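Apart from one protein chain that is not included, each protein chain of the complex appears where it belongs.
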């Protein structure tokens, strides 16, 4: 498959996730960007909105239907609630849809309704869709046509906890997750919170216990545990552009060495997960603009608490990069094609 | 006492805490800055090191003895292990020592030795010293001559938890504290971690479970609880200059309303503690350069977890400001003199 | 006058300049903040908009008339074009108006119309108004009832060039001014440019040759020179909250020593202008949150060019602080009352 070239389209190309998809796909040797769309900027060139994306070719922003028609694989970076209809339009046309939104992530309609206030309009499509996090279920991705790309916080947390929970090394009774995200996580839309002088030199929690990623996190951890898992999840807004660091607290009766060995084995063949040396700390700067997830393990012996820190770039492994990784698997490309990028250290 | 003026000296005036003391004392109407010292810059003028501190008068940096001689109140901002000798020099001379270091904070010599690797050389001085956090033990401060000024993290945590623990509203079995500090907390000394390009757009945990403020935190919380309390404490380094936000997780069987009422009453007469409206989040930007501690309370009902966030400026309420507050109490000045400052919002 | 207390009001208190006025006036011993107004947030409390301004007293945002009625001195921090009407309302009522907007800055109606697109509606009020920059015309300020507070860029530039031009030390033929401002200069209103991820780690010029402060700068420099002076003025947006640094290039046939001596004498009695030692550079960090203007002089001998750098806090000496300095002069208070504040160095 090394030289095959497919046509890719981006719906919602002027949002941050859409722009990041463009940036990464631009250097992907198996992809031709066939079409890009935007509701807000239809008719304009993409680089009028993002001058950084100026290159030899001009990409005029079209509408959703234009993208569907021209593309074999369609990336959707839309506000929640819009992807179901899009999936219905793609259905039966031999298209692959990779959805970066929330519509197909939750397998429980009840929870979807509770957290997003919407109902499934096309239940059959949800049967076809799969929550695709390559390090969890790579083998199933190759045959799916509606790929639900995980959320940013849930990605950092699932990778941080998978070996511990799957192997029964920790208690799942009282998991505390304190996450911190860069401001791009809030998107391109303007708000007082993300106004530069309000956010610079600032730091606070938000939506404590109420963030919509909570059911997605619990769904994945419950799958690992084989039983219902609840978490306390508190996100914070960091004054940086990119990056998520999740600090995860779990009780354990194992030693750090035992746990470290299990993680080492679990991730030894995972290119994009880098277990940090003992004593080192995962840092968002080391994954910025890259698809890596860096994980570090520490142990507080006087309270028998395992402290996991997991760092990703929210726009890459937490969004566009993982979507491309899923595409690579789905189409049989090298899994790291277009993603073989090291983070700038500074 | 309103018009009395005392002579104050700063030992270690070129460290960050020392420079902050100078900045705040400069505007204090009951204080004349009589002398400043620095080991590294002795003989230079203070404003050669900090041009921002340039004013009508020149302050030549002298040595420790010069400060002791000229001052009625001596602020010491020194690396740990040096204040005991300093206290010995001040003892019996009618001087008041306000120590911003760790030497007199721990009442257990055993813990001091375990965490700092040093022994008490002058046990009698430790008997005379008091850990002074005004909101906890204001009434005792007026008669103490060796004031141990609390650490920055411990201040944010003690104020965040005091009403809950003192009133038995929460379990003390499994307290998780996830703290984030601005870079001034690491001091003026150079290090790779605090080199601008390494720290900008970066974020990570450090010293997880191993930070020296842990025994100080536990000492204070144990006092509140009337029994031994252990905590899991993980600090992180924020890419901002100033500010600490501590996010504290405790189990409770009370409602948020009950807890909120107790906090309201506990702090209704405390000028420098501002309980945030329900639903709002404490933010370091709202306390920057001020002596306030902002506290917010949230509740995750599906895990019965109280989430307390507590924000201070690590250099003010976490160091120099609290030291001045202690001085004001000790000398009978208005408690907020020199500290009646609102944070710039931007 | 030391103990006199006057009633002050702020119109436009929820904009950045208005909020900064509140912050500084809060600590001013001769001022009682009698009323605050806001068009956008009328009826709310000021600290709902700016939690940092929470203090013992609640300040409900009223309307313009409410402020005029209750106040002896009225600070107006409004979009341009609104202050003339306000001045008309105040006229003849014994009120002092300190206008932080542009309406009364230009003495040429022609230029006001050219740059702001508006005409004078009350020419007589313009006769009564004075452009008040204390270091230039302190003695006239005491008797003025409509004080036009200078713009931020113009303040940094006027103070940077005054001694050189007044004393004929430099050519006024080809003055180049390259200014850089923190983001608060753009105000509280939302825009894509000031969205955090767009502005963080970014830097560019804007409005090159077209900024509305150009005629104000030229008006002041022409007054110094006693003839028409034109400048090339290019502002840039810095990824910091506060601060303006203007780098000014002028040709000279004098030596640096000669020029330095003139500046030394010109500013030796000016508390808020600090000429930096030879070889040192003015830095916005040393004036942040303070009313100082730091000026440094360097000389490029191989092109006979004097390089002046002038640093202020755009919100203080460039807006609210200078307004208070003007008020202090107008009412006979100590000129530095409420402004006797050193910048935090970090």
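A, B and C are the chain letters, set down in written order, and residue numbers restart from 1 in every chain.
Going forward, contacts are C-beta pairs under 8 Å (C-beta built on N, C-alpha and C of every residue); 3 or more make two chains touch, one makes a residue touch a chain.
Note that this is a predicted model, so its numbers are computed, not measured.
The hidden chain, counted over the whole complex, makes contact with A, B, C.
Touch with the chain that is not drawn comes from one residue among C:213, C:242 or C:274, which is C:242.
From the set C:60, C:118, C:176 or C:190, the residue in touch with the chain omitted from the display is C:176, counting the whole complex. For chain A, the list of residues touching the undisplayed chain reads 16, 19-20, 22-23, 26-27, 50-56, 184, 201, 241-242, 271, 274, 276, 280, 283, 285-290, 294, 315, 340-346.
Against the chain not shown here, chain C presents residues 174, 176, 178, 180, 197-198, 201-206, 208-209, 230-232, 234, 236, 238-243, 245, 247, 249, 251, 281-285, 288, 296, 298-303, 305, 307, 309, 311, 345-346. Residues touching the missing chain, restricted to chain B, are 16, 182-184, 188, 190-192, 194-197, 199-201, 239-241 (touch as defined at the top).
Simple rule for what comes next: only the chains that are shown with their structure count from here on.
Because chain A and chain B carry the same sequence, their contact can be compared by residue number, and over half of the numbers here are used by both.
Ranked by separation of Cα centres from chain C, the top chain is A. Note: centroid distance chain A to chain C, computed from Cα atoms, is 46 Å.
Centre-to-centre separation of chain B and chain C, using mean CA positions: 35 Å. Computed centre separation for the pair chain A/chain B is 39 angstrom, with centres defined by C-alpha atoms.
Shared interface positions of chain C, defined as residues touching 2 or more other chains, are 16, 184, 201, 241.
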